[in-house]
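My structure is below; once you've seen it, I'll send some questions.
A single protein chain has been omitted; all remaining protein chains appear in their positions.
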Amino acid sequence: MFLEVKNLTKKYSSKTVLHSLSFGVDQNKILVVLGPSGCGKSTLLSCLNGFITVDEGAVLLDGKDITKLAPEERDITTVFQSYSLFPHMNVMQNLMYGLKFKKMSRNDARKKTLKMLHLLQMDEFANTKIQDLSGGQQQRIALGRSLIVEPKLLLLDEPFSNLDEKLRLTMRHELRQIQKELNMTMVFVTHDQQEAFSIGDQILVMDQGQIQQIDTGQGLYSTPKNHFVLKFIGDSNLLDNGDYIRPEDIVITDDPNGDGVIEQMDFQGSTINYLINYNKHVFHVTCLNRMEPLRVGTRVDVQYKVSKLEER
Amino acid sequence: MKTIKRLGLLFVFLLGLVLVTACGNNSSKSSSKSSDTKTTKEFKGQTMNVVATSDAYQPLFDKFSKQTGAKVKVLSMSSGEVLARMKADKSKPMADLWFGGGLDAFMQAKTDHQLEKYQSNSIDKISTKYRDKDGYWLSKGLTVGGFVVNKKVLKEKGLPVPKTWDDLAKSEYKGEIIMSDPSVSGTMYAIVKGIIDKKGEKAGWDYWNKVNDNITFYGKRGKDPQEKTASGEFGIGVIPVDKMAFDAAKKDDLKVIYPSDGIPWVPEGVAVFKNAPGKKVAEAFIDFMLEPRNMKELAKLDGKDTDQIIMPGIKGLDLGLNKKDLIKENLSNFGSDRTSILNKWSDMVGDK
Partner (left out) sequence: MGKNHLGSKITNWFVYIVISLSILLFIFYPYLSIFVQALHEPGETFNNFFMQNIDLTKNSLFVAIITMVLSVFLAVSVTLCFVFISKKWQSILRVFLLITMVSPPFVTSLAYITLFGRRGMITHDLLQMTIDPYGPQGIILMQTLSFASLNALVLIGLLKQLEPSLINSARSLGARTDAVIKDIILPLLKPGLIVVALISFIRSLADFQTPTIIGGSFKMLASEGYFAVISMGDIHKAALINLTLAIPALIGFFLYIKYDREMSVQHHGLSSNMKAFPLPKKGFFFVGSVILSVIFYLALLLQYGSIVMNAFSVKVMGNYRFSLQPIIDSQIYLNDTITRTILYSLVAGLLGSLISFLIIYYSKVRNDRFMKFIEMVGTFPYILPGTFFGLGYLYAFSKPPLIMTGTSIIVIINVIFKQVAFATKAAKASVSQIEPTYFKTVHDLGGTVVNEWKDVFFPMTKQGFAITFLNGFISTMTTIGSIIFLVHPGQNMMTLVMFDVVQRGEYQVAAVIACMIILICLVMSGIVFGLISLSGKDWGYVFRSKKSH
């Protein structure tokens, strides 16, 4: 494992916020830490980049124990949610800032920065003031500033949460591309599961300071390990016996003799969500938008596939 | 509508606060106890405003309040400031009574028609030398000049303790003497003027030229020489000699000296301001002050043993001053020569 976290524990006064976490990340992979707000994911990040001290456990990067090192001594950089670009420096100066601390000639640093600008597709902005950039451009520079020092590990703390929907999609795409190009190992914190699915090689689901499950996106969705993961990832209809049915696993067809009745219809564009009453239970159903939407009150025939929760 | 009412209430409340603050003093301590049978005049509910050189006279004013029912409010202010304020603000008298301060300021104010004439029935008790012949001011005592010596400092430098004004001109004291700027301190002006009167114009200025060579800088406050001698910054300080000086000397282990070659002096004035609203009270106070027992009390508060000179027969303090040592001064040009003397002085000292 390139990054290894062992029994990491963090307490604030008497309250434990991280409960003996252990996990690892392979080189050139992206681990997404996913969880609701307040689950401890930001604290975990701060333990990795060194801004808070760890009470117990160890953090190993590339075989080296970095648990006790100060942030500036770790080969880790962080892209913060608020961009945190230095307002008194221009784009070029911001990008170059980290190179000051690498033994590198000014000329080389400049060349490297121009290359980074090119990679970020922002060549013409070298001397622009930070305040004159758009949100997406600021985000790119913040990313570039952290990448340029070629850290062993890049941390990203909800970096796209301040961008609008469309831009967010583009940025996810770009991040993956850059990561491939530079062979970067990353830990990416988010509360957005779509983002987690599209970016993460592995996803670590966290709640109340504990790891709930580490798996690929598909793994999490198809084989949730516990109730929390099941409820947190995607939608599901829980059955009384603890089994569940995913909304897309229910197929409904217009049938005047069917056992189900449409109670609500919610048009989403590519999909249509229904609420149906079936056997005195209410079920969520998701259908692709391939036929005329069924009206409320229509009787339908219901076919479904039950999944079992593999609780440990 | 409710809001407007509330805002209005707030406004009224604040206005009230202002008014209470503004008039608070009138009502706060009414001295209604003074239903004294002895009182000759009744000023219950009236106020006398006083500008005085010191807050130390409060007990005398309290006694007056008790006897007459008048409330006394005192503000301490230098005589120069009083003159300046009167010049800037001609709309109102500065106060009712002007109590203490160098006589030059009183003479100036008389010339500027800022004083009210008042001849007390007991004015004859004060020798004519110490009151205005037209009755615009009188003096309540004399301030006399001398010096204070820090024995330790002089010993360290191997210098003898100076005994006379002439000693101060000796070059061995160079850098060890401090005095205040005569434009700031009325007493210093009196000393400068007194010695010029004594030695004559030319010899007087020659003397001051030599003293000036010994002085590094002039204090900007009347108290500078006293303090800086006490702290050992200088060996000799030129000061007004009064009980405070002797007390301070005791505190700081210093020695107060009456120069044996003559003591300069300046009368401390008392006057009523022109058009003072509390004119009657102020006049009553002058009568009150001139009663021998009050004069004695004043002498004690003043910490001076000079009141007996003003009013023969009064026993005040005894600080060892000999009346014969007082320099013969010419009071007639004390006020009128001030500007010219100070100008000449400032040309002499330059930037010190």
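Letters are used for the chains, namely A and B, taken in the order the chains are written, and counting of residues starts over at 1 for each.
As a working rule, contacts are C-beta pairs under 8 Å (C-beta built on N, C-alpha and C of every residue); 3 or more make two chains touch, one makes a residue touch a chain.
All of these numbers come straight from a predicted model, not from anything done at the bench.
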item	value
Chains shown that the absent chain touches, full complex	A, B
Touch with the omitted chain, as defined above, among B:Ser91, B:Ser171 or B:Asn322	B:Ser91
Contact partner of the left-out chain, one of B:Ser65, B:Ser78 or B:Asn214	B:Ser78
Listed residues B:Val153, B:Met179, B:Ile236 or B:Leu321, member touching the removed chain	B:Val153
Residues in subunit B touching the chain absent from view	1, 3-4, 6-7, 14, 17-18, 20-25, 28-29, 47, 49-51, 54-56, 58-59, 73-76, 78, 80-81, 83-92, 94-95, 153, 181, 183-184, 216-218, 220-223, 226-228, 231-234, 248, 250-253, 351-352
Residues from subunit A at the interface with the omitted partner, ascending	46, 49, 51, 70-72, 74, 76-78, 80-84, 86-88, 97-98, 100-102, 131, 142, 145-146, 149, 155, 162
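Note that only the chains that are shown with their structure count from here on.
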item	value
Between subunit B and subunit A, distance of the C-alpha-averaged centres to the nearest whole Å	84
